[in-house]
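Have a look at this one.
Here the complex is missing a single protein chain, while all its other protein chains stay put.
Chain naming follows the written order as A, B and C, and within any one chain the residues start at number 1.
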Amino acid sequence: MNFASDNVTGISPEIMAALSAANAGVAMPYGQDEYTQRLKTQFNDLFETDVTVFPVATGSAANALALSVMTPPFGAIYCHTESHINVDECGAPEFYTGGAKLVTLPGSQGKILATDLATVLAQAGAGVVHHVQPAAVSLTQATEAGTVYTPDEIGALAEVAKSHRLYLHIDGARFANAVASLGCSPADLTWRAGVDVLCFGATKNGAMAAEAVVFFNQTLAETFGYRRKRSGHLFSKMRFLSAQLLAYIEQDLWLNNANHANQMAQKLAQGLVELPGVELCYPVQANEIFIQLPKALISSLLADGFYFYPWGGENSTTVRLVTAFNTSEADVMAFIEAARRYSSEGLPAVEATF
Amino acid sequence: MNFASDNVTGISPEIMAALSAANAGVAMPYGQDEYTQRLKTQFNDLFETDVTVFPVATGSAANALALSVMTPPFGAIYCHTESHINVDECGAPEFYTGGAKLVTLPGSQGKILATDLATVLAQAGAGVVHHVQPAAVSLTQATEAGTVYTPDEIGALAEVAKSHRLYLHIDGARFANAVASLGCSPADLTWRAGVDVLCFGATKNGAMAAEAVVFFNQTLAETFGYRRKRSGHLFSKMRFLSAQLLAYIEQDLWLNNANHANQMAQKLAQGLVELPGVELCYPVQANEIFIQLPKALISSLLADGFYFYPWGGENSTTVRLVTAFNTSEADVMAFIEAARRYSSEGLPAVEATF
Amino acid sequence: MNFASDNVTGISPEIMAALSAANAGVAMPYGQDEYTQRLKTQFNDLFETDVTVFPVATGSAANALALSVMTPPFGAIYCHTESHINVDECGAPEFYTGGAKLVTLPGSQGKILATDLATVLAQAGAGVVHHVQPAAVSLTQATEAGTVYTPDEIGALAEVAKSHRLYLHIDGARFANAVASLGCSPADLTWRAGVDVLCFGATKNGAMAAEAVVFFNQTLAETFGYRRKRSGHLFSKMRFLSAQLLAYIEQDLWLNNANHANQMAQKLAQGLVELPGVELCYPVQANEIFIQLPKALISSLLADGFYFYPWGGENSTTVRLVTAFNTSEADVMAFIEAARRYSSEGLPAVEATF
Partner (left out) sequence: MNFASDNVTGISPEIMAALSAANAGVAMPYGQDEYTQRLKTQFNDLFETDVTVFPVATGSAANALALSVMTPPFGAIYCHTESHINVDECGAPEFYTGGAKLVTLPGSQGKILATDLATVLAQAGAGVVHHVQPAAVSLTQATEAGTVYTPDEIGALAEVAKSHRLYLHIDGARFANAVASLGCSPADLTWRAGVDVLCFGATKNGAMAAEAVVFFNQTLAETFGYRRKRSGHLFSKMRFLSAQLLAYIEQDLWLNNANHANQMAQKLAQGLVELPGVELCYPVQANEIFIQLPKALISSLLADGFYFYPWGGENSTTVRLVTAFNTSEADVMAFIEAARRYSSEGLPAVEATF
């Protein structure tokens, strides 16, 4: 049983069926097909406003391309120290922006505070040629700590950003999980709160490889098509990207899959925190659990074939457990049962060998 | 009936089946899956040598990433004036190489001559800081004119390239069609002739979105993984890229599909050249036909629902017809029949409106 | 006697004196000094309009920085095949623009024709994502052939550029020579004809290392300061750049120096064309002479200690002779006398060894 990541899962059956269906007949290439044409309407409806939407295949591409239209090469993008764009994309934002700088802010539970952002921006040297120029703020929703920003928190950050003329970007690789967690509308969590561009993830939540870059600020979208092509992210047989996203939206998979994953995370967390020596690092608000386990317990679970990642470096006893659209309640219960059993048995001799 | 491009077609049924099959169970992400691991063996066998292979989803990504390891930012890449990398990728090579320059050479039938390359390189200013430095040669195989380079022609170009210490790259979006056309081995057409890196296309020949960057010169592969990640072309659910390529190779689809497409192109060309006022622009050696038709004939065929692209600008009467792995003989015959009928009827009043 | 280039000369005495004078006392750095502040007024007066002006130290920096604000990374810059930006700057425009493409046009006497530009732009694929997007036109004035564009010629090119929404850039490394040659006003040769940005050279015409990037289209200047800093071209002791340009303008050196250099070129050319087997490649309109000489004559002159560059490759008998602000009439006469003498003496045995 694999709790390593939501990208070890396969494809939602509905999306696989949509791919098969889209294979019927010919379709004009590069987005001139009817699937891609239909996307705009679907996203307009979903977000209750007029948006411009571009499908791409990976989250790193979505983020880097989105940021490339939000900053000049001499710009600064403000983001959390632990953010995926800063830590896990091998410098993709720097590449796509022509060398803009990610300026990082710490913040508990994976979140940037509006007051911290305000402090940093006040000293950023806007207008002074010696310094990179504040251009954009990027938030991850749900965060890298498995928490979520509320609409109010996003609104407060947006207000600071706007008052300094910065754009606001959301890395929404797990945006659906955040919406499911908060029970609010996608609109409340984005443009109504001041978001300019959302990278709306589908890959981690049941698609094969599909993300939608959604522009609420449509002026920013003007050069996106050229940048997507020039980075090799314009698919010739685009219908197969768009068909994934259509199924994801039209069949409510985005929300249903996320709801399921979130519920499995809740159940798993609740089962584990009751055990001795176990402590949550952060509140579990989406589909990721960061949790401290006794070292011996980690060893036993891994030895038993449960798969998950250690977290936080060499001497840490934190692990990350991720649930997904297709995590079964049986798997969750099996994990909890095993953990209970090992806990009650006391320390085994096995050493964890990550 | 659509002869516009080999990317208006869908996916080979065998590849769609492979995608479905790959959806069973969990798989570690980012290429740590068994499908991706198997690719290397398959490509070693196919090319009769030890290669390093990286799957990506688009031809532009494959080319631009491959070129990015073959030139410094101040380098020059020599290619045909009409080459896809120069004309149809919105500057992707310049983006990925950090601003290297494409130096173009004309050449009949879409091919660069070794003697022309030698002449240009002799005057290129190697070692002089004022000039971009010769770094790589890129050929398209099959060419943008629907012709193919023979192993000897590639060998001669490679010899010139090597004598100036340049790397040799092949844009093989239709490489399978070239192999099918020449009846030679993939090895003879690549590393045995001096090729360093091949972008081995599958998308135009039956895959959904899959290309393999194949390194014969494995030293060049060292930084590729980082560059792929940093450009957003590393898929998390990589198994679905690799599964396409595995089916493509293991089931001989690459060659069978290409053979079929080439044969349909031959049949179509033969049927058309017999008509009055019709002339081939280039010999038909792969699955593309560039052909001059009477203007009235073009109009009539388009009006009749046949779909294809005009070529060569506003006043040209050249059109491009492309066949694919699933072009049916019936469609080809229908096209020829219609063309015959319109030709014998004389000029219709309809005007072409591309 | 050295006719190799106008950069083998030293500094105009007036400019050296200005450097010494500027060394008195302290001055705030990075352009906050009084010299730099005064530049704007001087350039406003010189060009009879309100301009924004930035000093930099080299022509390649001036051109590349200017172009970097005139095109997106996916843009195309149209220029002459032989233009300095295309041939002699080791890819600086590509570097500074983030990978824009130089699209070259041939043209006799070093000039692009407006009609050729119109033809190329009509087929450039504006608005189509597969192609780099037309963004700017760059002209060299005086040209790399030692000729000059008239205000009318520039106006015609500007009209084509504007009708396609392209910006117009002038590489004016020898702009003063062009003004001296034409006898028109700097305004007539630039913004009145439709020029957006001029790189106004001083280095080749008597400065130590100073060029002014002059924005007639001041909106384009907005990000220039950041780009200059970020490329390392903002001098801390800026007064010494600005002092060169001030002396150059305020003391009319720009025009007087250019006039002298042009006159010396005329005299030299006139003396040489009378000799047998000697032929001008282009009309001499500025301070460069491209001229075909008998091979034996070239050998004799070089053996005699006259220094100049062969031009046009291995088997060419063309040479380039460049005059400068401090070329003496005596040197010109000595060159002509020597050429006459060798011509009348017949072929010497010495072989040219460039």
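What we mean here is this: a residue touches a chain if its C-beta (ideal position, glycine included) is under 8 Å from a C-beta of that chain, and two chains touch if they have at least 3 such contacts.
For clarity, every value in this text was computed on a predicted model and none was experimentally measured.
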Exercise. Touching the absent chain in the whole complex: find that residue among B:227, B:260 or B:320.
Key: B:227
Self-check item: Candidates C:209, C:278, C:302 or C:338 - the one touching the absent chain
Solution: C:209
Exercise. Spell out, residue by residue, where the missing chain touches chain C.
Key: 2, 4-5, 7-11, 16, 19-20, 22-30, 56-65, 89-92, 95-96, 203-204, 208-209, 226, 229-237, 240-241
Quiz prompt | Interface with the undisplayed chain - residues on chain A | solution = 73-74, 87-91, 94-95, 97-102, 122-123, 129-133, 313-314
Quiz prompt | Contact footprint on chain B, counting only the chain that is left out | solution = 30, 72-74, 98, 129-130, 133, 223, 225-230, 234
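By definition in this document, only the chains that are shown with their structure count from here on.
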Exercise. Work out the mean Cα position per chain and let me know which chain is farthest from chain C.
Key: A
Self-check item: Interchain centroid distance [CA atoms averaged], chain B/chain C, Å
Solution: 42
Quiz prompt | Chain centre separation in whole Å, for chain C relative to chain A (CA means) | solution = 52
Quiz item: Multi-chain contacts in chain C: which residues touch at least two other chains?
Solution: 73-74, 98, 129-130, 133
